[in-house]
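The complex is shown incomplete by one protein chain, all other protein chains being positioned as in the whole.
Our next item is subunit A:
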Amino acid sequence: MSEDEEDQSPPPSDLRSQQQQQRPPCSPNKSRNCISSSSQTFPDHVLENVLENVLQFLESRTDRNAASLVCKLWWKVEGLTRSEVFIGNCYALSPTRLTQRFKRVRSLLLKGKPRFADFNLMPPDWGANFAPWVSTMAKAYPWLEKVDLKRIFVSDDDLALLAHSFPGFKELILVCCEGFGTSGIAVVANKCRKLKVLDLIESEVTDDEVDWISCFPEDVTCLESLAFDCVEAPINFKALEALVIRSPFLRKLRLNRFVSLEEVHRLLLGAPQLTSLGTGSFKHDNQSEQEQEPDYAAAFRACKSVVCLSGFRELMPEYLPAILPVCANLTSLNFSYANISPDMFKPIIHTCHKLQVFWALDSICDEGLQAVAATCKELRELRIFPFDPREDSEGPVSELGLQAISEGCRKLESVLYFCQRMTNAALIAMSHNCPELTVFRLCIMGRHRPDHVTGKAMDEGFGAIVKNCKKLTRLAVSGLLTDQAFRYMGEYGKLIRTLSVAFAGDSDMALRHVLEGCPRLQKLEIRDSPFGDVALRSGMHRYYNMRFVWMSACSLSMGCCKDVARAMPNLVVEVIGSDDDDENREFVETLYMYRSLDGPRKDAPQFVTIL
């Protein structure tokens, strides 16, 4: 079974150079002698050595997967040389299988819960625990350096075990994780002396009232990246300041909202080498004793290398111009926690000519988006989040903003857009203007909303997107959609790997179009759509080639799910119920199914039935 491709940043370059240093090249004389002396096939161990030295340079996961399929020997050697392992679904295999196949892993990227769990569509304590993984790896990979977890339940004990088991541990990245607190972080900070990266991103971190910042070792640290903006606990600022001063390699720093603007100012003066800064709360504390306000702009001016800015929590808009000195260099700007009006926004964005990644709230309105379109010609990624995330909210952005962006930012690759009003025309325009689009996620927040100008369904708009954006790999649809939209997806969406559907479609045919027409489909998540047994059965030829299928509040019967489970023994079919398990319930509440090499998991909670 090959692991899946994912939008992955390339592995850190130091890992490769380390490999080169540690593995002495196999002497070529040995193999040459063998060639001359025998006309038979090479002894296996020689081939192995040669292969090892060749395969160690393979970095891409897909290349490695392909190489491992050549023959048994290649499979074995590839397993010896793979140092970075990606596991897209932690239940697709057991930790033992991982350690048996790959012997020298330095870096693990593990993903757990399905994405819809983020939106409360699944009861808590579903699973995806880090514990079995860390305990198995603690014995098998003493030289583990990097762990990157997404939507995994990590306990403080797990973190402690990690900190104690891996002396060379360098990078801990926890994205959308939960189950741990500041005490676990303290252990990692204290014990991992070679720690370079500690990134806590959108995770739930309980406040154990531990001063974890003070737990970093006293001498110069190797820290290059420290992100704790999701930690909802006050920080010992003095310790933080001291830490920053003794971390000469620190490039990325993301603070939480308990760090005030004045404190950020002091930090910046002491760390001008920063390239990425996430500010804390961006407001001036009027109760401070200083007579004069600190010159925030001067501090930013001193940071000539800052190219990425985020944070801006609790923003006081009048202080926003302080960032102007760095705007011209910015490639990434995240205003998505700041309620900024168009008037405040425009003077800032007009200086950001190099911007490539831009996240913001819809409070900047269509007007703000037009300003982005006018200035940011290098824009690659745009995400507009709703300030008021309710179905019947006002919705200050619309098709006008999106259309302007499509006309101004021709290099756009990734879009996430929350709005209340959209038209097919705007989507068609975007499909023509932005041929580089690989990710297109549009969320029209009011359910079943048609094109607000023509009153028609949004079929043609999304159809144009899948048809004209030939590189599209990820799609999320919304609004009023009939089966026709799905027919387009099946016909044109040949590269689509991830598809999110909600409140869309008329009949089983819609899902059938997608399952029969999209050969690269890996991740399918559907909610509240009228797809039933016929549709589910039509995809049985695909499910072993997919990472997972999620269908909640659809029209699937238990009988059909059982049939699928019986017909496909390597597919784990989970039916997740809610509390009032009505025996007479006609349809399955939630179906989550995924392939697995090691059978159904043993840690399923009570509300999960594995068929």
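For the reader, a short list of remarks on this structure follows.
Quick note on the criterion: a contact is a pair of C-beta atoms (placed from the backbone, for glycine too) under 8 Å apart; a residue touches a chain by one contact, two chains touch by 3 or more; residues count from 1.
Following the convention adopted for this analysis, contacts and distances are computed from a predicted model.
The complex appears with one chain absent; UniProt names that chain "Auxin-responsive protein" among the candidates "1-aminocyclopropane-1-carboxylate synthase", "AP-4 complex subunit epsilon", "Auxin-responsive protein" or "AP-3 complex subunit beta".
Contact with the chain that does not appear here is found for just one residue of A:L93, A:C222, A:M316 or A:L400, A:M316. The residue touching the chain not shown here, chosen from A:D118, A:D207, A:E516 or A:D603, is A:D118. When the omitted chain is restored, the residue from A:D388, A:E407, A:D563 or A:D598 that touches it is A:D388.
In the full complex, the hidden chain is touched by subunit A at residues 116, 118-121, 123-124, 176, 202, 204, 230, 283, 286-287, 313-316, 336-337, 339, 361, 385-392, 418, 443, 445-447, 502-503, 527-528, 553, 578-580, 589.
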